[in-house]
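These notes are about the structure you will find just below.
Moving on to subunit A:
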Amino acid sequence: MSVNQLIELLAALLILFGAVISVISAFGMIRLPDVYTRSHAATKSATLSVLSCLLGAFIYFWIHDGFVSIRLILGIVFVFITAPVAGHLVCRAAYRSRVPLAEGSGEDALKPVLFGNDESENDMK
Partner candidate 1 sequence: MNNIIVLPMIVPIITAIFLVFLRDSIKLQRIISLITMVFVAVVSIVLLQLIQTEGILRLDFSGWAPPFGILFVADSFAVLLVLTASIVTAICLIYAFSTIGPRHERMFFYPFVLLLVAGVNGSFLTGDIFNLFVCFEVMLLASFALIALGGEKFQLREALKYVLINIVASWMFLLALAYLYGTLKTLNMAHISQRVAEVGQEPILTLVSLVFLIVFALKAGLLLFFWLPGSYSVPPTVVQALFAALLTKVGIYALFRTFTLMFPFDPEVTHTLIGIMAGLTIIAGCMGALSGHDVRTIATYNVVIGVGFILLALAIGTEEAMAGAVYYLIHDMIAKALLFLIIGTMVFLTGEIVVKNMSGLIRNYPLFGWLYFIVMCALVGIPPLSGFIGKVLIGQGAVETGSYVLLALGFGSSVIVLYSLLRIFLASFFGETSISEDDKKPIPRGAMVSFMLFALCIVGLGVGAEGIAVYVNDAAYTLVNPSVYVDAILNANE
Partner candidate 2 sequence: MKVNDVILKTVVRMVVFIVLTFGMYLFFAGHNAPGGGFIGGLVLGSAIVLLYLTYDIETVHKGMPFDFKKVAALGVLLATGTAIGSLFFDAPFLTQTDGYFTIPILGEKHLSTVVLFEAGVALTVIGTLVTIILSISEDE
């Protein structure tokens, strides 16, 4: 087994790792109690999985074909930049549209800041 093949295998294993992470994150999405925790599972772990996967693919193409794919690098960078922002926006939106927290969550520190103490206020605009 040459070095190249070894690296290719490593790349494949990296991909497999990404896949496993992805499945775990998916289970997280099922099991976790509320939207905020689920968002955590989705954005954090899924980002990890996709990054490792793309990295694996990048390495594979580099080693196997000697092809440095700008597009893959760009993709990695792009996902890296956007995924947190996207996660942030969705969570914020969820919160502002008053999706309830899970039962047994700790103190909601943001609530008085954002909505004041008026529980009866339902009008968002």
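With respect to how the candidates were assembled, all candidates are chains of the complex that A comes from, given by their letters.
Methods note: a residue touches a chain if its C-beta (ideal position, glycine included) is under 8 Å from a C-beta of that chain, and two chains touch if they have at least 3 such contacts; residues count from 1.
Here the structure is a predicted model, which is why all the values come from computation and not from measurement.
Trainee: Quick one: in this complex, who touches subunit A among 1 or 2?
Mentor: Touching partner of subunit A: 2.
Trainee: Give the list of subunit A residues in touch with candidate 2 in this complex.
Mentor: My answer: residues 74, 78, 81-82, 85, 88-89, 96, 124-125.
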